[in-house]
Structures are given as structure tokens and as C-alpha cells.
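Note sheet for the following structure.
The other protein chains are all here in position, but one chain of the complex has been omitted.
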Amino acid sequence: MTGLRYGGDYNPEQWPEEVWAQDVELMRRAGVNTVTVGVFSWARIEPRPGERDFGWLDRVLDLLHAGGIDVFLATPTASPPPWLGHRHPETLPVDFDGHRLGYGSRNQFCPSSPVYREHALALVEALARRYADHPALKLWHVGNELGQVCHCDVTAGHFRSWLRDRYGSLDELNTAWHTTFWSQRYGEWDEVIPPRRAPYLINPGQRLDFARFCSDALLACFMAERDVLRRFTPDVPVTTNFIGLQAPVDYWELARHEDVVSHDWYADPFDPTGHVMSALSFDLMRSLAGGPWVLMEQAASAVNWRRRNPPKPAGQLRAQSVQAVARGADAVCFFQWRASRGGAEKFHSGMLPHAGPDSRVFREVVALGADLRALAPVAGAPVTASVAVVLDWESWWAAQLDGHPSGDFDLLTRLRDFYEPLFDLGVTVDFAHPSADLSAYRLVVVPNLYLVRDAQPLVSFVAGGGTLVMGFFSGVVDEHDRVHLGGYPAPFREVLGLRIEEMVPLGPDEVLTCTSESLGGFTADFWYDDLRAEGAEVVASLVDGVPVVLRNEYGDGTAWYVGTRPSAGVMRRLLARVVAEAGVEPVLDPPRGVEAVRRGDVLFLVNHGVADVRLDVPGTHVDLLTGATVTDSVTLGKYGVAALAPPLPSGG
Amino acid sequence: MTGLRYGGDYNPEQWPEEVWAQDVELMRRAGVNTVTVGVFSWARIEPRPGERDFGWLDRVLDLLHAGGIDVFLATPTASPPPWLGHRHPETLPVDFDGHRLGYGSRNQFCPSSPVYREHALALVEALARRYADHPALKLWHVGNELGQVCHCDVTAGHFRSWLRDRYGSLDELNTAWHTTFWSQRYGEWDEVIPPRRAPYLINPGQRLDFARFCSDALLACFMAERDVLRRFTPDVPVTTNFIGLQAPVDYWELARHEDVVSHDWYADPFDPTGHVMSALSFDLMRSLAGGPWVLMEQAASAVNWRRRNPPKPAGQLRAQSVQAVARGADAVCFFQWRASRGGAEKFHSGMLPHAGPDSRVFREVVALGADLRALAPVAGAPVTASVAVVLDWESWWAAQLDGHPSGDFDLLTRLRDFYEPLFDLGVTVDFAHPSADLSAYRLVVVPNLYLVRDAQPLVSFVAGGGTLVMGFFSGVVDEHDRVHLGGYPAPFREVLGLRIEEMVPLGPDEVLTCTSESLGGFTADFWYDDLRAEGAEVVASLVDGVPVVLRNEYGDGTAWYVGTRPSAGVMRRLLARVVAEAGVEPVLDPPRGVEAVRRGDVLFLVNHGVADVRLDVPGTHVDLLTGATVTDSVTLGKYGVAALAPPLPSGG
Partner (left out) sequence: MTGLRYGGDYNPEQWPEEVWAQDVELMRRAGVNTVTVGVFSWARIEPRPGERDFGWLDRVLDLLHAGGIDVFLATPTASPPPWLGHRHPETLPVDFDGHRLGYGSRNQFCPSSPVYREHALALVEALARRYADHPALKLWHVGNELGQVCHCDVTAGHFRSWLRDRYGSLDELNTAWHTTFWSQRYGEWDEVIPPRRAPYLINPGQRLDFARFCSDALLACFMAERDVLRRFTPDVPVTTNFIGLQAPVDYWELARHEDVVSHDWYADPFDPTGHVMSALSFDLMRSLAGGPWVLMEQAASAVNWRRRNPPKPAGQLRAQSVQAVARGADAVCFFQWRASRGGAEKFHSGMLPHAGPDSRVFREVVALGADLRALAPVAGAPVTASVAVVLDWESWWAAQLDGHPSGDFDLLTRLRDFYEPLFDLGVTVDFAHPSADLSAYRLVVVPNLYLVRDAQPLVSFVAGGGTLVMGFFSGVVDEHDRVHLGGYPAPFREVLGLRIEEMVPLGPDEVLTCTSESLGGFTADFWYDDLRAEGAEVVASLVDGVPVVLRNEYGDGTAWYVGTRPSAGVMRRLLARVVAEAGVEPVLDPPRGVEAVRRGDVLFLVNHGVADVRLDVPGTHVDLLTGATVTDSVTLGKYGVAALAPPLPSGG
């Protein structure tokens, strides 16, 4: 397909068939060209074990295809039917406390259960066999938002196999988990169990490996389904939709094994700069995909799962959708097409709300369809960045274990602390795994990298002339959550030119006063490091002299260390300097609340605020959304958007 | 009996027999004429299965009767003895998480347990057989504060039977529960279970039906006992005491099956207008009973189950007790006569405190006895109202399910938002079920009616000339918690003359600014509806024009809609106008904090504040409490009370 995909989850089994034709007609009116079918259809397709009814689905797919609408076909394995839990309670997940959960909700399966796996794969095979050649089929959508965790005895056995593969011997495991402490040495494999509620802190090596295992177990669920699908449709790409910015699954690993990266994203309506986290998540998706990605789910208006769920104000849907395209999405989809009449998500908005087509929401959905058609030229185009932000799932898991200096440490907050000033400066970033080749970047930002397997890629990057910025609580432990000894952050001490003896988390109301010639005086909070410079230049320090921001020349490059949490304005000043020194070019210097990002040769501007803003955009452009010619400046109203392309060559 | 009953729970098995005679003597001193015996006596009566000891109870009842004290005899089935839990652990309740709870407390029974039922009914029969003809027996008091919920497998079977009765077929159940969503379709009855802890939100239809089932299961417990009792004493009325304003049991249903409505009420000492919730609960009880009711439990001073439990200040006990009589109570009783020396409730005050008869509390108890004798003329008299407030248990259950626009929605708060201004205006109200015949009322207030089975009674009420006031989040779903489509609140759109596209819950600190010609500018919070008038007059709107208060002429009547939560003062102004237009007559226009209500021909005035207040009461009355003649005005001191009767006909 050329152009952008537009659509949403379509769950027609919720409605009588007479509604389906109306759905297709309204989809066409809205410009919908693609829908995802089948996500929650297991019980409808297989109402009793082995007894399958595909007739309704045949009719749905045929109807859609006849209407010119493509299908992302889901394997409905995220939500097993009641009969599976009833007949095979061993497929139901067991939580950390030892409760076996019930059905009546969704996601109630143990990823390690062979019984679940057997039933799921049989269904996937039947589905693939039946629809392999259906002309509407464009993408396989495996399961839904992989994230289930189980602590049952079957999982325990699976975990032990995984550990045997990883360590080879119990001695290796005992060493890795440091079981000499607290008398935790394992004498036989059968003694090893998943983390379960215990009298006190649980071994962090065990917890970290269990996090890895759970990610791998879910990955294995995905790959088993993918392999079945590929047998039948080697040419149809396979995805599974990520569940926003969450920790359970290593997205780098999962992305590596899927053909298309797809993302479910629901911006927080009560977060005044929620669009920054959206941008962050979109940049991450693009980086995971190495190119265009699919916004598989967003909400047309309200969701139903936060404590308070207001609708989106008029216009915001457009701004948020164009934002995704600007940052590399080639598809803008929703959960779900038609708002449910009943069930647990009936107050989750749909593209077609309870109020019907005569509604603000549906009118915005129709208008968005037109906008996306106008943006067709950017489909497939790249977004390029000369800055990379490092994000690593195993470090994330480890950094958020307990028994740490601060129980308030939150990786997403740390990411935001560094991402937001770059966003405000109009600097586009990629995300990168810490083992990646970073040589294409001018600047690499490491908000946090608590766990470091191998510091060499980052060290070499600096030595080779790059600029590194690193935040506190980095470089602390190895892959087994064992401290790198000799002063933190041992693997980075040389490149950073400093040595930390102790880490100092602060109380919730504590504020530090810092002095800096170049940044001016400022305040900071949350944390500081009791460190001394060993070669680095001190850029800012506490009033008692402890350095908090340092800059170190290393090899041909420069490494910065930010050992506290400066206020947002200072972070912006600091990163402006770093960006400038590193020779990074912002897309634009946008006013606060306005997003500027370039995709291909189109400059996207999004006003996330409600006041009008005027921006200087030197030269002449055509706004793809309006067709208007824009010369030297553009004004964006509330939630206003522009997609400025170079003028068409005259006479072209 | 003529006059009012006065007394409390009497648990003499806690004390040596020599104390009993002293109890009766002190009861007589206090004017106590009725006590409730046996609530927690199962283990004392039946110390081992089938082995019964009634001797002590014979002596208690004879002693009371000899002292002129009537008895409400309780079936002690709320608190099974340890031997039942020990020998039959299957009678112990299982919670939502799957824990089977222990004994050592009270209420530890599964309402669906046939083993519990068998033991309970055998005991009830023995009790009825023995005391059927005891002259002290005036009322059967079944169990105590029905509210137990269980999620065990026996309950699951019982739930399935109940569902079969309700739906007839699994197809009907699948449709009602909208199981096509999230792959929850049931293929066999055995698959259906109660809601149990699950990975995410549980099917709301399942939860709503389980709430109905739990209410019915408790009702069945009550009816089984009642039927046994009626076999032996067809002329002795039967009650069970409600546990305040709580959701677990549908009080309309329970009240329909009992002969007397009785109520346990403990005003919150830290709520400065706690007396308003008291009034609300008392009006509800009167409405449930269709006439006089019994205040079965209140506290003479402190309770022991809130986080902080201060005693009542001097005088408040009298004010709160007279308040109950004013709103229809024919009995004022307490938990409990003599404060326990040991056990879990020893810090719950008694009429006779730990300090003994030489105490403020006991002196107030004695004085209250005299007051209640003086109020004897009002016994049996009606309280009449021309306003009804609609309250429906199944809508309450449904409105408080999860996955909703606001997780902060609380039905009792919504009730209070509308009840309090009416209370302040001196307007007396009844409560009514939404299916009730409302034609006798001038005004019907619907603070919330999220679930609507049948809108016709309310619509007809307006069409027939009545005035309706409805609050937001009403008319949203049908009896199966499925949305009424086409714009909220579909069943009431026509009568209200408006259409809502989306509901907008607010953050905890958000405040709306509203404009209104008739009400003046005001603020509101918590919620507003994105609505447009379709015929209704806009009385108030947000500054951006969204209507928030509307008034619609419909048929011969008028319907108001309040789509936000205006500040309390505005609610009072608004309802004052509604009341006036509807031709509703307040009892009086009382100063703030003073309650005015008429029972029979007696005007009750209660000052719930601590400052003196002077009220105009035109004409001449006799204060029943003092015998004094009151002309044109009366002054009430701190917690002061007056019961103003018409002067006796001269020479009568």
C-alpha cells in the first residue's frame, strides 16, 4: 500500500451482523483503510475445545475486503475462553503471593503452560490455514500487549531450564546470584524457584534473572506463533503490539524477532506535558523498528482505565495523530472502531462513539482520515537524528529492584529528565541499546545505566570523538547485579574522570543549592553523588564543594556527568550547551509546547498548547495538510498542526 | 405497646448472674422497656453440636418479663461458634482473593452453605419452639447486619443456579454479560464462576449479577429463618437489622419481606454535618417501612471501630435520638446495654459504661428515657412528604463498578449533594424505588440513576405534571450494564430535552466557572457533561457555553438536569427555586444546623450546633418535652430540642 494506514481494532462479534454493513460504510466515510480483526475472538471462533466456527469471520473479512479495507488479522491468544481456565486451571497464572487468578477478565494464561501453548498454536494454525490466501490479509497481529507473568510450579520448571541454559552449572548460578550471602546456596536444580513472597527482600540476582526469563517466555510465545504463521504465509509480516512504555518485555529483543513494530499509546490527559512522553515513546518505536512503525492503538477520546478519564478536547486527536506520523508512524490506528455497548471497556471511547456518527468525535475521525491522506507523501520516509538516548531493559529491571539507595528511583522519570529538554530544544533523538554501534551519532545521552555488561561501546564512542552525557546511578553493577568495585561508576570512571564514594538520595522535600560559573546558581533535588573529580572539569558543584556536573575530555571526545537532578530550566541550559558543543543541529528552536520534527523533507510543527503561536520558518513551503503556501512564518492555533514540504519544483 | 420503645442489645451471658438483677433494676431506672437478647448467643446455647442449654436464657427472659421489660429475641445465627468452623471449614467464607477466612471474629459463614443453613435453622427452630409463648417476646430479630459475601465453590454452584433461574439459557447470559468482548463466552454452565481476582477488570455484567445474587442469598438466609419462626409464632413480627447506609443488600427487597424495618446507625463524630446523613438514613428507613421503624442500634457515646473514636459530647445523644423519633422511629435502642468488659467491642460505649451508673453517660440515658416517655403521643404517627428521592440498589452496584469515567464516583456523596440542600431548606423527603408509583409527589429528585431498567415511571411522572430533578451519570445503562445507545441519557433525553456526547470527569483540583442569569455566577467541580440542549432551557452553562443546568417543560411537568457538581450554596439556591416552582411547602425555613420536621401534628426542632438559636414558630404550641407553652418563637441551646404540639383544646 502507498500512503498511510488508518483504522482501528474492529470487534464485530460484539454486534449483530446488520451493523457490519453500516460499519464498512462509515469506515469508508472516515477514510479508514485498515482494521485489526480478531484480537478477542478465541471464544467466538472456538466456543468449545476443538470446535471451530470461522463462518462469521469469513463474512467479516469478505465484507471488509469488498469495501476496500485491509485487515490486520490477530491471533486471539491473549484472551483464552472460559473453557480453558475451567478445564485446565493449570493454565491460569499464579501471582507473586501464590494466588491462582481466575478468568472472567483477560490475559489469564501462564506463558510457560504447555497446555495453553498447545491450544493456542492449534488455533493459530487453523487461522493461518484458513486465511493464508485471503486478499484482505496484510499483517499478522500476534496476541495482544504481551506482559503476563506467572509464578506457578510449571513456570518454576521452565525457569530452571532457562537457568540451566544460561549458566550450565549450579556453581555458576550460585556465583551469579551471590548466594553465599544469606545462606541461599542451591545444592540441586530442583531447589530453584521463581521469586515468591518471602519474609524479607528476595535475592536480586534471582529477581533480575526472573525478569529476563519472563521476557523470554513471552518472546517464546510470540515466536511459536510467528513460526506457525510463517509456515503458511511466508510473505505476510508479523507483529505484536507493545503496551506503551513498560518494563515487562525487552522490546529490543521482541522487535528483533518481528517484521513490523507496533505500539499502543495512551497519553495521560492530566499530564500537561504528556505530549513529551508521547514523543519519547514514538522515537523509541522508530528506533526499535529501524524505520517506520505502526501506531496500533490510541484512543479517539477517553480511556476507561485511569482513575479519571476525561475525553480529549476538540482538536487534540489530530495533533496527537500527526505527532505520531511526524515521528515515523506509517499507520494511525485506534482501539477500537465502535465503542462497546457492554463489557469492561465500554467507557473506552471508539472512533464511532455511543452517541453515533452525529458526534464531535466521529467528525474529528473523518477529518483525520482526510489529513492522513494528505500526508501520504511522507509514508516510508525516515526521521534522522544525530543524538541517541540509551535505554536498556535489563538495566531498567535491575535499577528498579529493592534495597536500593532510593526507593523512589524511576527509570521513566530519569528518561524524561533528559528527553524533555532535548524535545524543548527541537533536537530529534533516536534510542539505542547500550551495545549498539553509536558511531553515527554526535551525542549519546545515558539518563541512567545502572547495570553495565560492557562499557566499551560507550567508552569507544567518546574516545572516537563523540559526546556522552550520563546521569547518576549509572555503571553501578554488572549483568548479575553485582557491584563494580573500586568507586562508582567503575566502568566509566576513566571516561568521566571522576570517582564516587557514596550515593546520597534525598528526602522528598530536600533541595540542594548549586553554584556554577557557566550555568549560574541553581537548585537540584532527589539525589547527589559524593564524588571527587579525577581529571574532569567541575562545571557545577554544591555550595560545600561537592561536584555535581562535570565535563571530561577523553580521547577525541567529551563526557559529561550529571550527578544530581537539576531543575528543568537548568537541564535545558546545560543540554543546550552540550548540543551546541557537539555540533548537533536542532530542527528549529520552537517555542515552549510546540513540537518540531522533520520526517523526510517535511517539517512537522505541532502546537500542543491552547494559545496561538507564531513561528519563523524561513523560506517558502507548502503545507501538505492545507495545500497552502507558507512563507517565512506560520501561525498555529490551539492544537494546530503544519506539515511543511518544500515547494514543488515549478513546472515539475 | 403504646408509646415508644426504649432499650438496647442485652448480652447477659457476658456477666455473672448476680449482675442480671442489677441490670433490670437499672433498666427500670432508665425507663428501658425493651431489650434485644441473644444476638451473639449461639455458642452459649449450643456449646457443642446439637447439645443445647436454654436454662440461662429462660432465666434471663423471665427476669426481664418480671421487671416489665419486653424482649426482641434474636436468632444468634450471625455468629456461628468455633465448632462449626472447625468441624465444617466449608461453612467459612472465601474472599475475592481465594482465602478461606478464619473464625475468632464474627460473621464467618458462607450464605450459600447448606451445612451452615442446616445448623442455623435447627437452632432457630429450637428457639422458636421454646419461646413461642413467652410473654416477654415481642419481635423476632433475625441474625445481625446481613452483609456477608463468599466466593467459594459452593457459592459458585449456588450462583449458577441463580443465573439459570434468571436467564434460562446460557445464550441469554452470554448476551446479558456481553461476553463476545474479551472472549468470555461461556459454553457450559459449569464454566461460570463468581468474580475472583483476575489479571485485569472483571466482566461488569458478571459483577453486577453477583451483587444481585449476594443480596438474594442473604435475603434467602433471612427468609428461611423467618419461615421457621412464622410456623411457631405467626403473630410475632420479624425483622433483621440493617447495617446503616450500605450497598451489599437491596433494602427494598429485604424490607418487603420483613414485618418491621430496623436500622443500625452510627453518626460519624468527625463529620460536622453528620446529622444530615442521619436524617437521610432515617427518611430512607421510614420509606422502606412505609411508616414507623425501629432504631435498633446506636451508640450511647463512642464506638470502637473507626480509626478515632471520641465520645459524644454532652447533650448530643438526646438530639440524635429525638431526631430519629421525629423522622418516624417508634423505638430508640442501643448497642449495647452494658459495655463489655472484654472482647473486641469493649471500647464500644454502652448505656451503662465501664464507669458505672455514676457517670454522665448513664445520667443522659436516664434523662432520655424520660424524654421518650414524654414523646409517647407521636408513636405510630406518620411523617408526610411531597418530595421523593429515588434510590435503587442495583443502580448503586452498577454505578460503583470499575472502568468508569471517574473512579471517585460515590453514590452516597451524590445522594448527599441533593439531600443536604433540601434538608437545609426544611423540606421533608421520602425515598422511592425507581419503579414506584410517584404520582403522590410534587417533586422527584434523582441524584443518580446510572442503571435504568424502565424510564417510564419517571417520564410519566413528569408528563403528568410532576417536577423531576436529575443528576449526571444517569440513564447510562440498562439492567445488564449495557449502554443505552444514541447519546446519553437515552431513556431520559426526551423528557430532559438534551443530548450528551461525552462525560467529563475532572481532576481533584479542577474547578469550573459557570454563568447563570438566575443563579448568578458560580463554581462547580468533579464532573460535567459535554451536552447540547435539544429543547431544554439553559439555566446555567460553562463559560465556553456548555450547558450545565437545564430546565425542560415536558407534558404537564418540568424536568431539570444538573450536569455538574455546583457548590453547596448554589445547589441550595437551585433547589429552593425548584421547590418553590413545584409548590412544595417546607416545614419551616430553619437556620443552618437546625433540623425541622413534622411528625403527625408535632413539629420537631433539633439544634445540631453548639450556639443558641432562636426560631420563629408562629402561634401557640406546647413543647411535649417540657410541658411548657411556646408562643411565636422558641430558643434552642446547644443540641437543644423541641417537640411542639398544638395546644390541647381548651376544656378538651
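Labels for the chains are A and B, by order of writing; each one numbers its residues from 1.
Operating definition for what follows: a contact is a pair of C-beta atoms (placed from the backbone, for glycine too) under 8 Å apart; a residue touches a chain by one contact, two chains touch by 3 or more.
Given the structure is predicted, the values throughout are model-derived calculations rather than measurements.
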Hidden partner chain, touching residue among A:K138, A:H178 or A:K638: A:H178
Residue among A:P114, A:P135, A:G168 or A:G407 touching the omitted chain: A:G407
Of B:G31, B:P81 or B:G640, the one touching the omitted chain in the full complex: B:P81
Residue of A:P16, A:P199 or A:G545 touching the missing chain in the full complex: A:P199
Residues from chain A at the interface with the omitted partner, ascending: 97-98, 177-188, 190-193, 195-206, 403-408, 480-483, 485-488, 499-507, 530
Residues of chain B in contact with the chain not shown: 11, 13-14, 40-44, 47-48, 76, 79-83, 85-86, 93, 99-108, 148, 270, 301-302, 304-311, 339-349, 353-356, 359-361
